[in-house]
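In this view, the complex is presented without one of its protein chains, the others remaining in place.
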Amino acid sequence: MSPLPPLAAIPHDLVAACDYEQRARAHLDDNAWAYLQGAAADELTAAANVDAFRRRRLLPRVLRDLRHGQTRCRLFGDEFEHPLLLAPLAYQRLFHPAGELASALAAGVMGGGMAVSTLATCMLEEIASQGQRPLWFQLYWQGERERSLALVRRAEAAGYRALVVTVDAPLSGIRNREQRAAFRLPPGIAAVNLDATPEISATAGGSPIFAGLMGLAPTWDDIAWLRARTRLPLLLKGILHVDDGRLARDLGADGIVVSNHGGRVLDTTPATLDLLPAFRAALGDRFTLLVDGGIRRGSDVFKAIAGGADAVMIGRPYAHALAVAGALGVAHLLKLLREELEACMALCGCADLASIDAGYLCPG
Amino acid sequence: MSPLPPLAAIPHDLVAACDYEQRARAHLDDNAWAYLQGAAADELTAAANVDAFRRRRLLPRVLRDLRHGQTRCRLFGDEFEHPLLLAPLAYQRLFHPAGELASALAAGVMGGGMAVSTLATCMLEEIASQGQRPLWFQLYWQGERERSLALVRRAEAAGYRALVVTVDAPLSGIRNREQRAAFRLPPGIAAVNLDATPEISATAGGSPIFAGLMGLAPTWDDIAWLRARTRLPLLLKGILHVDDGRLARDLGADGIVVSNHGGRVLDTTPATLDLLPAFRAALGDRFTLLVDGGIRRGSDVFKAIAGGADAVMIGRPYAHALAVAGALGVAHLLKLLREELEACMALCGCADLASIDAGYLCPG
Amino acid sequence: MSPLPPLAAIPHDLVAACDYEQRARAHLDDNAWAYLQGAAADELTAAANVDAFRRRRLLPRVLRDLRHGQTRCRLFGDEFEHPLLLAPLAYQRLFHPAGELASALAAGVMGGGMAVSTLATCMLEEIASQGQRPLWFQLYWQGERERSLALVRRAEAAGYRALVVTVDAPLSGIRNREQRAAFRLPPGIAAVNLDATPEISATAGGSPIFAGLMGLAPTWDDIAWLRARTRLPLLLKGILHVDDGRLARDLGADGIVVSNHGGRVLDTTPATLDLLPAFRAALGDRFTLLVDGGIRRGSDVFKAIAGGADAVMIGRPYAHALAVAGALGVAHLLKLLREELEACMALCGCADLASIDAGYLCPG
Partner (left out) sequence: MSPLPPLAAIPHDLVAACDYEQRARAHLDDNAWAYLQGAAADELTAAANVDAFRRRRLLPRVLRDLRHGQTRCRLFGDEFEHPLLLAPLAYQRLFHPAGELASALAAGVMGGGMAVSTLATCMLEEIASQGQRPLWFQLYWQGERERSLALVRRAEAAGYRALVVTVDAPLSGIRNREQRAAFRLPPGIAAVNLDATPEISATAGGSPIFAGLMGLAPTWDDIAWLRARTRLPLLLKGILHVDDGRLARDLGADGIVVSNHGGRVLDTTPATLDLLPAFRAALGDRFTLLVDGGIRRGSDVFKAIAGGADAVMIGRPYAHALAVAGALGVAHLLKLLREELEACMALCGCADLASIDAGYLCPG
């Protein structure tokens, strides 16, 4: 059966992110589905991310005056209407013909942010022009410093407002589901912002990983070099060890995204939610802390913030919504999540994000 | 298939609350079922409530003289034959044509209490006249103080003996199951004790939750105002944080119901059973502590009391019994639960409720 | 389908207790099956018993000289070839025409013990004559002291060597599975050692449990009275609280059976295995400690002994074997369990029961 075309209106029974996930299956072929849903190896971390949010318990307060409640979120000087950003997802035209343009449009309409992937399938300048809101640019290191910097310069020129350097994916991971499905990019869908993929210059017989891919991977020195060359706020995405968080901060990064890449790179890393408090404790109140992985409910956003995050990124859920109904779907999904967040805040007794703290979480 | 009519006699294989739950499905249409069984979001708390009782272990004592054992329970000067109260459940004519009248009748016949919901589908005066026993009135705040007080005055006049103000539901929660089923009240079933639903006066463009619903929600000040205006014993229902329990007590409330509304308002709150000991420790021995959520067995009642409760409320189980066999079903269910409680007390070595303490629970 | 007759030979694929359990279903009708397999309420404790043994981890030692290993077990001066006793199970002619006679025969042949139930369906004198080994008598209190003592006198006269007074079942428990199956004893199967069931003299309207059954239940005073009247070793069966163990010892009992009656009386009591170490610590090395509930493997026997038991009782497994192949089945089951125990001892490095201690169990 060939996949269904995107819907032009939202059916009444799509009322939560999980509904979009289920519905998306019918709108995607096996190839795209394997790419989108899959994760590394046994996909345990992908499941653990979601599970950690489900297991965490909230301890609400009652009878407070919340008439002036709101969800506004300020990040690097820009204000967003809510703390939900669209995570960088590669190759979005796999999910909908409008690809990243649709996502950026929806994020803007709903007053939220988006980090556009290096592997976008639309020109980054065009994506930037869609947004009513400042966008961020996610950088995959391009093997050489100058090639990487060239991309950053384009992003700066196009008005991107922050740089998210993904550091947890020097190789794409053991994605067994993709391999079994023999995933490949269909003709006409490509990383249009890149000239060509960097050459792997492995010495013959050497390990394709160590002698090959790792030769293209960035190091702390490369990040320091980059830091010195751009005034954009710089975030490192994919940090799981608190000591790496400290290194990032000390090197001049403005923030990090505590992330395991949605479980897509290395399996059996911990659920990100569980790691947040240690990061906040180690890095202090002024350092920007984002988190992603497994966020499926507004209450998950609340829990992430209570755990120490300033804002969150969502990944797969918006690709599901994109597949189901394009920009409309993504906007609707963001609306649902934001309403759930508001409901959660109202029911917990928090009038703004700043009031949300660890006291609202049951210990353990 | 249209739902079966209520039974006129109890089949021999209905021997526990879970049997009523299963049987009830055939007596209710999809609309009523979604409303009754559903809970907020992923319904994790609804399941956790039940699970907490199932996991908690009892440590019985043997060979005591229990010939004079009994289950009597005194609450605010009234004596009940057992500590099982019917929780306030809205719209009971969804489940049986006789609605709240049948429930009140059954509670009275079985020597127990009932808290009648603000959203009852029978006139509160008529319900009061059914009971052989004192009933309680559950108040949903009516947006304005005087509107709320007017309801209280009617309850006082009708002979209700205590006031249960529900504080955990300023909004009805993200009830995805209801949404997916497009739940709506059928014609002829309504909250007959209310003139009209209070208007939401949200400023255009404002958040429907914060600027809208929260404007109608009560605050601690409202509760204090109400406290000063009625001599009825006052309980706050829906407290989960011990500090809110302290606030309630200090403000003059006579008791609280530790409740997460059966998981129907905010998902991923803790199971209520697990919270009880901290409440009892914080609030002292004289403050009335009720609990609801997930009670399905007489041994669950025992555990709640061992955890610190004075009495318990049951919700869905009696709606199931009401759907299956009306007042007869509810009375039979109460009989089963009471017998289970007696059996549990006899087997644990407790001659009365006062003997039940934390020593009968395994730690952890 | 009517149940299959018992087998006359053991098929090769019956190699463990669980095989007998599965096979037994076809040899029993629904009525007997509900009685045998069922437990109280939601049957959580019945499952927890088994699960506790499965979860507990062994820490074996290697390379010891075990050529002279053996499983002998001395209890109250009698020696058994292994520490596996058949627990008292009522109404065994429900499972096989030869009933308790077959079980006693098998226990004797295999060099083990058996506690014969008050509710045996064969005359206790006849059962005693089957055994090549000393049997024990399990006493259910008969409402009045003299009626109870009369039974004890018969047991003494018939040569029973110990008295096991079951104290955890003053009422038979909320056995929902039996109720749903409308279990009843078929014609011709009865507790033939009792004249008549004691009358329940409840005052009209009184609680059938407290004013009725509990009037027939024994108390500590009754046990002390009985203790003074028999020289048989006296065990109390059904103790779960260490303080009751102390009371039993102080009153002159010779031992206890840590038991929750296979989960058949009060649901959600703890798994017995988990309780053993506290009992051993509290009662000292000389007091006889037995345990039952959930033992399905020879390694479970090892774990029980490592936890502090002197010997164990098995219940349902031998009823399964009885149903499948009568005395032959029970003997074969005992052989399997004993071989498993020997294998476990050999693999753990223990040459006799006395060497088995808590050091062979992983903590936690």
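As written, the chain order gives the labels A, B and C, with residue 1 at the start of each chain.
Going forward, a contact is a pair of C-beta atoms (placed from the backbone, for glycine too) under 8 Å apart; a residue touches a chain by one contact, two chains touch by 3 or more.
In this text, all values refer to a predicted model and were calculated from it rather than measured experimentally.
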Left-out chain, listing which of the shown chains it touches: A, C
Which residue of A:14, A:114, A:167 or A:301 touches the chain not shown here: A:167
Contact with the hidden chain (one of A:149, A:190 or A:213): A:213
Candidates A:37, A:269, A:288 or A:355 - the one touching the absent chain: A:269
Per the touch definition above, residue among C:248, C:313 or C:344 touching the missing chain: C:344
Chain not shown, touching residues in chain C: 12-13, 15-16, 18-19, 54, 56-71, 297-299, 339-340, 342-344, 346-348, 351, 362
Residues in chain A touching the chain absent from view: 41-42, 44, 167-168, 170-171, 173-174, 176, 179-180, 182, 207-211, 213-215, 217-220, 222-223, 236, 238-241, 243-244, 247, 265-270
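FYI, only the chains that are shown with their structure count from here on.
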Intersection of contact partners for chain A and chain B: none
Where chain B and chain C are represented by their mean Cα positions, the distance between them in whole Å: 42
Chain A-chain C separation of Cα centroids, rounded to whole Å: 59
Multi-chain contact residues (two or more partners), chain B: none
